[in-house]
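Have a look at the structure that comes next, please.
A protein chain is absent from this complex, but the other protein chains hold their places.
Chain lettering (A, B and C) follows the sequence in which the chains are written, and residue indices restart at 1 in each chain.
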Amino acid sequence: MNTFAELIIVVVILLDMALAVTGSLSGCIRLVAVQGVVAGLLPLLAGGGAAHGVRALIFPVAIVTLKGVVFPWLLLRARDRSGARKDVEPLISYPASILLCLGAFIASSWLGSRLPLPETNVAWIVPASLATIFTGFLLITTRTKAITQVLGYLVIENGIYIFGLALFVEQPMLVELAILLDVFVAVFVMGIAIFHISREFDHIDTAELSELSDWRSGEYGK
Amino acid sequence: MIRPLLLLPLAAGFLAFIVRSDRARRLLLVWTARVHFLLTALTVLSYLKGPGGVPFAAWLTPLYPRPSEAVWFSFDALGLFFLGITSLLFLGASHYAAYYLAAEKSDPGEDADGLFVFNNAPEAVFTGCLLLFLAAMTAVTSSRHMGLLWAAVEATTLLSAPLIYFHRHKRSLEATWKYLLICSVGIALALMGNLFLGAAGLKAGGGLDFAAMLAAAPGLDKPLLKAAFLFLFVGYGTKMGLSPFHTWLPDAHSEAPALVSALLSGALLNCAFLGVLRVNAVCVSAGLADFTGGVLVLFGLFSVVTAAMFMLGQRDYKRMLAYSSIEHMGILALGTGLGGTGLFAALLGALSHSLTKAGLFFTSGNVLAAERTKRISEVRGLWRRAPRTAVLWLGGFFLITGLPPSGVFLSKFLILREAVAGGHYWLAAGFLFFLAVLFTGMARVFIAMTFGDRGQKEGEKPYAEPAGMLLPAALFFALVLGLGLYVPAWLDSLLWAAAGR
Amino acid sequence: MEIIKPFSQYLAAMLLAPLLPGIINRVKAFFGGRRGQPALQLYFDLYKLFRKTPVYSRTATWVFRAGPVTGVCALVTALLVLPFAGRPSFLAFEGDFIFLLYLLGLARFATVLAALDTGSAFEGMGASREVQFAVFAEPAFFLGLAALARVGGQTSLSGMFAALTPETWRVAAPVLALLTAAFFIVLLAENSRVPADDPNTHLELTMIHEVMVLDHSGPDLAYILYGAALKLWLFAALIASMVLPRRTGSWAGDSALFLLAVLGVAVAVGVVESVLARLRLTKVPYLLITAFAFSALALIFQVGR
Partner (left out) sequence: MSLLLLALALLLCGALLPLCLRGRPGAPARAGTYAAAAAALAGLSGALPVLLSGEPATVSFPWSVPLGSFSLVLDPLAAFFLVPLFLLTGLGAVYGAGYLKAYEGRKDPALPWAAFNLLTAAMLLVFTASNAVLFLLGWELMAAASFLLVLFEHEKEQARKAGFIYLAAGGAGALLLMAMFALLGAGAPSMDFSSFSPPAGGTASAVFLLALAGFGLKAGFIPLHVWLPEAHPAAPSHVSAVMSGVMIKTGVYGLIRVLAFLRPWPEWWGWLLLGLGLVSCLGGALFALAQHELKRVLAYSSIENVGIILLALGLGVVAAACGADRLASLAFAGALLHVFNHALFKGLLFMGAGAVLHAAGTGELEALGGLSKRMPAAAALFLAGSAAACALPPLNGFAGEFLVYIGAFRALNAPGPVAIAGAAAGLTLATAGALAAAAFARAYGVAFLGEPRTERAAGAHAPGGLMAGPMWILAVLCLGSGLLAPLLLGPLAFAVGSGFGPYYGFLGGLEAMAPFLYVSAGGFALLGIVAIAAAKRRAFLGGREPAVAGTWDCGYAAPSARMQYGASSFAQPLTDFFQPLLRKIGRYPVISEYFPAKASFSLEAQAVFYNSVYMPAAARLRDLAFRFSWLQHGRLQIYILYIVVTLIGLLLWKL
């Protein structure tokens, strides 16, 4: 394929790493937005646009708008409303995060080698998408704020999107539209939820969201 | 066309946001449910009678699409079966809801645990989301395309989140948040699975249309298909509540209003199960039965174990019911994994579980209304305070734990027999042991709550049991009981057709 | 003539039984250097008691009155099963000794209930002890009979003793000796003799059998005393049949020998009572367990042979 697309892949991976070490909440939001935009541009740059006609134009544009403009705006608003501290408050240190991210990339490479895709157009695209998915998980599991969890979800979404591109699976329009709508509504609903959380709890630290539990702590071993 | 089934709840849902009068909105809800159920019944009837068997049905539902016609929505036996469950359940839930909403309006209630006065979400949003939720579930059962199925399943998550947050307080918010995030992440993985599925079929063709994939199954790329199955299994398994992805389930079920819990447990989990069944069918056709069977059996059994472990010493009766749902989802996975009669048994189990569990959740709502607490230790002597609720509560316990006559019993017995016949003795032994633990754990709770005599609390009003909140559960229980005594021939053939034989 | 024989055997047992306590008392008197009461004392006592008017407690019910009757009748019935001088009894059938065993149980049950019916602490105490020792005595007795059944390969009491010959003694002397010892211990315990119990004591706290019948009087007491004599006869006859397998061949000769042996057993009981002290109450079970061990050993020897 073309080197331009491969360049984008590299950028996506670098963005993963950056996400792993960024401490500022707004920085994270922007990085995710950038990643979404870059990934959205991939099909345009990866060529073959003419073959798909108007559809190939509409979707990337919709995606770029959504991920580059709507989501960051929503999330930044939610962050401002919540009045929380402005950093991500990781549960593990940044070096550990980046090590995990690297590990995820290595594991993804191995998995990619086990799964020979029939028509891979871009090298590294499968590992990159898997690594992005794992980075998303990293954000969800090692950061305390509700917003970072939404960010993690978006990163996972990005990874999946890239993977879908890699396959050029012929998704009918209705299906793609539905998927896009779902993602949009998901983030929207999550945004509303964050708004409620910040109102009820005065902050959006999910450590507070652990009242519902069945752990019989201290009731055993006697 | 299938459109009425889909469009009716959709339109009604949007309408519900606009309608101002509570009364009118409740009527809308009930009548939509009734018409939906009628349409479903017609569809089932016309399926059973064959083409042209039922007048006027042809324009309602294209059951037999012409080949090569790109149809997004149509029904096969499996989809129809789950549609039937969903519609029936919604019929019960809507009638329950009419009374429930009226009761909540007049007496918003107070959560005895948190001393937090409910600030219920506006009824309009609730009713609207409820109807849209039905539309999404109808879409799940009727999708022929895996991608569409995915989108519909994700839609059910998003539409049910506001329902869980009906009682606007901290704990229901927490439950909603967990539900939303865990299920979304899970479903995202399922999307990945869909992509793998597409990749597996790139050479063989067929896309993601279910029937086409089934036909092309032997030619699918095996490693990719395996990966697809794993992703889809984890994804839909999360939504279905298999352990260890079940973590959202007890929280959501315990914090949602009773009728929402009933729908979640009885209808929503089935929708996710349908997703698993679809991909499993493709894998089995592709000759991966052992592979998928192993995974399903493993997680099925682990779900039963988890449920059993949490049943011991459970403190909250709605959470207890939620864990029982996890158990049953485990049993369904187990049956599916065993294949053959096991799959038939799993479907029978899905039907019985949905009805029973919905009935139990309805009843739990009455218990909550009567006792104002969800803590098991604070509920005593229901028999005295709310005798009819108590009878339902105890009856539901007998049914759900599989005491015959009950469809649950038949399903468990068939699955056990299938396991033994397949030589999985240790599996059968473990299954039985944990079923015994579950039974004992639940027996303790139900006996403690139902029997005894706690006397009257200070300033407590007697609880008048509204018939509208009892009848749906009674009806469902009667059906499950009847199912244990008599499985009609048409249902039998529908089940076998759905099980792929 | 053959029909009369069982009748006369049965009558002899019924008539001669009250002689045994007299013999025992004479022996004890001899050891004590006294003249002692007449050997026929019990006959006199019975005659006297039958003519007396009983006194009943206000607490007691019909159970109290039925007790002695049932007790003595159970023993009279049990005698139907008992072989005499190695000859078959009226009722000789497979498993007849089980019938005998349970008739003894019936007698005990009736006595115990009659005792409890008085509502007296002392009689309750006696009843409690009685059932306690029965729990240890019955298995010992049963196991002994089982071993005996195995010795002769027979399953009826009459058959067992009929199969017992001097030859058997030569072959299975250790087994039979053990059994004799076991039966003798059971005899002592079941008939409230020293060292298990002391029929002469009148300190209520230490008694077993005597304390149960404190409240009985008149004909009831007579029935009880007669029943006790029958029970003693029953056990003595069993032991006598065992140590003295018939040898003369003539019915009269055998019967005479047998009667002598029964009297001999009574003398032995008297000797034991004279030379031994009464055991502590809590030790009595150990005595019976010893008997049980003897029986068990005998059975094991016999099965192992």
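Definition applied: a residue touches a chain if its C-beta (ideal position, glycine included) is under 8 Å from a C-beta of that chain, and two chains touch if they have at least 3 such contacts.
Nothing here was measured: the structure is a model prediction, and the numbers come from that model.
Although it is not drawn here, the omitted chain touches the following shown chains in the complete assembly: A, B, C.
Only one of B:A227, B:L338 or B:L351 touches the chain withheld from this view, namely B:A227.
The residue from B:V284, B:L348 or B:A369 that touches the chain not shown here is B:L348. From the set C:C73, C:L263 or C:L279, the residue in touch with the chain omitted from the display is C:C73, counting the whole complex. The hidden chain makes contact, of the residues C:G95, C:P174 or C:G253, with C:G95.
The set of subunit A residues touching the chain not shown comprises 91, 107, 111, 114-115, 134, 137, 140-144, 149, 206-207, 209-217, 219-222. By the touch definition given at the top, subunit C reaches the unshown chain through residues 50-51, 53-63, 69-70, 72-74, 76-77, 80-81, 91, 93-96, 98-99, 101-103, 105-106, 108-109, 112-113, 116-125, 127-129, 131-132, 134-135, 137-139, 141-143, 146, 149-150, 153, 155, 204, 214-215, 218-220, 222-223, 285, 299, 303. Where subunit B meets the omitted chain, the residues involved are 177-178, 181-182, 185-186, 189, 223, 226-227, 230-231, 233-234, 238, 244-245, 247-248, 250, 291, 295, 306, 308-313, 344-345, 348, 383, 398, 401, 403-405, 409-410, 412-414, 416-417, 419-421, 428-429, 432, 435-437, 439-440, 443-444, 447-448, 451-453, 484-489, 492.
As a convention for this text, only the chains that are shown with their structure count from here on.
If you sketch which chains touch which, the pattern fits none of the simple shapes: not an open path, not a single ring, not a star, and not all-to-all.
Nearest to the global CA centroid, when each chain is reduced to the mean of its CA atoms, is chain B. A straight line joining the Cα centres of subunit A and subunit B is 30 Å long. Averaged Cα coordinates give subunit B a centre that lies 77 Å from the centre of subunit C. The distance from the centre of subunit A to the centre of subunit C, with each centre set as the mean of the Cα atoms, comes to 97 Å.
Residue positions of subunit C touching 2 or more other chains: there are none. Counting partners per residue, subunit B has no residue that reaches two or more other chains. Those residues of subunit B lying in contact with subunit A across their complex are 72, 145, 147-148, 150-152, 154-155, 157-158, 161-162, 165, 168-171, 173-178, 180-181, 184-185, 188, 191-192, 195-196, 198-199, 202-203, 207-208, 221, 223-224, 227, 250-251, 254-255, 310, 313-315, 319. Considering their complex, residues 114-119, 133, 137, 140, 146, 149-150, 152-153, 156-157, 160, 163-164, 167, 169-172, 174-176, 178-179, 181-182, 185-186, 189-190, 193, 196-197, 200-201, 206, 209-212, 214, 216, 219 of subunit A touch subunit B.
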